[in-house]
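Report on the structure given below.
All protein chains of the complex are present and in place, except for one that has been dropped.
So, chain A:
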Amino acid sequence: MLSEQERREIEAHARHYPNNRAVCIEALKIVQQHRGWVSNEGIADVAEALQMKPAELESVATFYNMIFRKPVGKHVILLCDSVSCWIMGYERLRQHLGDRLGIRPGQTTADGRFTLLPNVCLGACDHAPVMMVDEAHYQDLDPARIDEILASYQQEEEKSTDGNAAHS
């Protein structure tokens, strides 16, 4: 079942459209925001709330690449693989990221921290190569910069783990 929070957020967006169905993509995004990904249960919950058939909603969910129908790691790395970034060294960066994380594109690290996904043009081609980690954009990348960025996410987590330890 949708949580109260999910329901409220979906209803707020539903007011922008003349019918319920139109809000279904936004509803999937809201469920994903709260649950990390869209499971079969998530599909069933949204379908019920919007009075759609689950199979129909599934066909929409699987069309859009930013709706995750499989679990993803805590952070999702989207490395731009389009033409300007490719010219400026995408393949070397993909290799480097893969080696550092020990995964290939499409996979999640064993500790569940990072998922690596190739992505189409991120619209910052004058600063290629570029990537996003969750909602943050990173530009003018090279292997050293990638190491810095990965380390910053690691440090952030260590900090928050320390914080939890202090509380307990």
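Keep in mind that, in the parts below, contacts are C-beta pairs under 8 Å (C-beta built on N, C-alpha and C of every residue); 3 or more make two chains touch, one makes a residue touch a chain; residues count from 1.
We adopt the following convention: contacts and distances are computed from a predicted model.
A chain of the complex is left out here; the name its UniProt entry carries, from "Cytochrome c oxidase subunit 1", "NADH-quinone oxidoreductase subunit F", "Molybdopterin dehydrogenase" or "ABC transporter permease", is "NADH-quinone oxidoreductase subunit F". Checked against the full complex, the candidates A:I10, A:L28, A:V76 or A:L141 give a single residue touching the omitted chain, namely A:L28.
Of A:Q5, A:N65, A:Q95 or A:Q154, it is A:N65 that touches the chain left out of the display. As for the chain not pictured, it touches chain A at residues 16-19, 21-26, 28-29, 59-60, 63-67, 78, 81-84, 86-88, 119-128, 132, 135, 137.
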